[in-house]
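Note that this complex is displayed minus one protein chain, with the remaining chains in position.
Order of writing sets the chain letters: A and B. Residues in each chain are counted from 1.
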Amino acid sequence: MPDTPSKTDTGRHFEDFRLGETLVHGTPRTLTDGDMALYIALTGSRFPLHSAAPVAHAMGLEGRPADELLAFHVGFGKTVNDISLNAVANLGYASVLFPAVVYPGDTLRAESTVIGLRQTSNGSSGIVYVRSVTFNQHGRPVMSWVRWVMVKKRDPAAPAPDTVVPELPDHVPVAQLTVPPRLSARGYDPAVTGSPHLWEDYGAGERIHHVNGMTVDESDHTLATRLYQNNARLHFEAAMMKDSPFGRRLMYGGHVISVCRALTFNGLANAVRIAAINGGTHCHPAFAGDTFYAFTDVLASWPLPGRSDLGALRLRTVGVRDTDTRELTDPMEERDGRRVYRDDVVLDLDYTVLMPRRE
Amino acid sequence: MPDTPSKTDTGRHFEDFRLGETLVHGTPRTLTDGDMALYIALTGSRFPLHSAAPVAHAMGLEGRPADELLAFHVGFGKTVNDISLNAVANLGYASVLFPAVVYPGDTLRAESTVIGLRQTSNGSSGIVYVRSVTFNQHGRPVMSWVRWVMVKKRDPAAPAPDTVVPELPDHVPVAQLTVPPRLSARGYDPAVTGSPHLWEDYGAGERIHHVNGMTVDESDHTLATRLYQNNARLHFEAAMMKDSPFGRRLMYGGHVISVCRALTFNGLANAVRIAAINGGTHCHPAFAGDTFYAFTDVLASWPLPGRSDLGALRLRTVGVRDTDTRELTDPMEERDGRRVYRDDVVLDLDYTVLMPRRE
Partner (left out) sequence: MPDTPSKTDTGRHFEDFRLGETLVHGTPRTLTDGDMALYIALTGSRFPLHSAAPVAHAMGLEGRPADELLAFHVGFGKTVNDISLNAVANLGYASVLFPAVVYPGDTLRAESTVIGLRQTSNGSSGIVYVRSVTFNQHGRPVMSWVRWVMVKKRDPAAPAPDTVVPELPDHVPVAQLTVPPRLSARGYDPAVTGSPHLWEDYGAGERIHHVNGMTVDESDHTLATRLYQNNARLHFEAAMMKDSPFGRRLMYGGHVISVCRALTFNGLANAVRIAAINGGTHCHPAFAGDTFYAFTDVLASWPLPGRSDLGALRLRTVGVRDTDTRELTDPMEERDGRRVYRDDVVLDLDYTVLMPRRE
């Protein structure tokens, strides 16, 4: 860690990162029923596995698991202080895996390993690639992901490191998807969602408009982001953001993902678990007052090796603000000869879910 | 279920309901201490049985029960997707009963049976009467209620069903009120509320002004309504509601009930449990920014057969916004020769509470 003039942590700069080093993040966090209730209150999520203990029991689990995204945000939040406090931009993420279930009572802590570094051409910043892992109290990995962020240099004259850019898969292949131990959809009753549509009913090329929308107010996204103990300043400090180009607080992109995932319930109600996030783009920043709507394209439908109870669907969910998704056939448009995201598009998420099959 | 062109649920229309059919609602929900903490944060409720485990134990229960209204809203929320997604208006409810206690850890699911149908005269919609029941994980009914909603027709030319209008009691008679098994007020110590007033101290004709008010902001009512997994769009979508006659999101009427019940603590602190809701009217829609005040008229005082520890009070609580209730003698006024609710009246609730007696 660099020598700081005070006890206050102002975050790492690009030249503080070393290829291969592992950062152990502070503030382990025990998740409880309290966090799960708040997650429902903040997102309106209705997915049955996270909502009802009997559904979880019927699917072989010992109790309601925490929503994959709740656990993800908590793990991600731990990494902010060491990775992205001086980020210019969160550029992307890939290979988000959920190998094990998180239960209320579990304690999450996180570590990140620097797997790539590339100074930007003007020398004022650089891109840091990290692979982060969230462990439970038994030391078992429950999530892992790669993300890359552009981080400011403290001293523009600091020497550039050797450029190493990790090769990242376009998506998590079926063989790498994990179904948590004991999770089974044998005997799954779609009455728990009210939707009769199961894995066989979805096919690549299908588009689903999720109809419902959700307005997010300032307290909603700041409560969520504080719950995750994410301390990125731009979500919280109206006084500071007043003088930014945005003029106000930015919403944590993860909250946009959570709200959009909750909206997909209407049309994908039996997508009981996120198995992987293949990649995602926060196309435009989101702000309090935005009403989010979403549509989903089914990108692929995969059986899971050796399983007849569950299949996988690779999905692309596009989140927009203040727009009826049925009026939007393409989230991108031509501008000055380039294809760019429309101004009302806030999220383009590529992920894979597990869904019960017909037997 | 009607044949839908997509996997998205856009709700039932009037012609989709059949007299006598039972709809099993999706998304069972496990209530926990997390929901109970949120309920207090959202309403400010101070009723002792829901607030403190030792009070619950002293009254014979195995632990703190969930607030009757918290459990009601969760059960009610389940029914929205199948009953009232295309409602023009929620017209009323009756015979709301709370036969058993809901504890943290219990899982609630709901069913509704169509008990009446009446097409409106212009043929564009119809009134659906349902009796809904919420069951816990043991299959035991913990709540039941009748409500009637005006639902749009998809096809105005669809034939009208035979008119059947159920007979609904003006109020739940004493004989139908249930005291949960084991609940006893023997030895109840009013020090747990700080109010010395018990059942004997209240008499029909008495009016109580509850003094305190509560302003509800957007995040408050939307957090509450999401917590209940109620997915009625008009509470959540500012973008859609901007073009409605209201110009903004409507507050879930159930949240108004909860806030008003919490306000009644000042004057009715020992009303330890709601035994029934006889009926209620959401006189005017409520919006974020409204400050609610309430007064209560005692309509009747009933001993409970065979019990000397608890009595029942039938109450009428009127909720108003931005008005000192002492300035309001009558919630109704004459307008164009008709008696209508004043514009500042948002709730007129007729319900029955249990209150410890002197011994």
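Everything below uses one rule, namely that contacts are C-beta pairs under 8 Å (C-beta built on N, C-alpha and C of every residue); 3 or more make two chains touch, one makes a residue touch a chain.
Being a predicted model, the structure only gives us computed values, none of them experimental.
One of A:227, A:269 or A:286 touches the chain omitted from the figure, and that residue is A:227. When the omitted chain is restored, the residue from B:114, B:185 or B:208 that touches it is B:208. Listed for chain A, the residues touching the missing chain in the whole complex are 1, 6-10, 24-30, 32-35, 37-38, 81-82, 104-105, 107, 109, 137, 217-219, 222-224, 226-227, 229, 231, 233, 236-240, 249. Against the chain not shown here, chain B presents residues 32-38, 40-44, 46, 48, 51-55, 64, 191-195, 197, 201-202, 208-215, 217-220, 223, 266-269, 289, 291, 293, 321-323.
The criterion applied here is as follows: only the chains that are shown with their structure count from here on.
Between the CA-based centres of chain A and chain B the separation comes to 36 Å, rounded to the whole angstrom.
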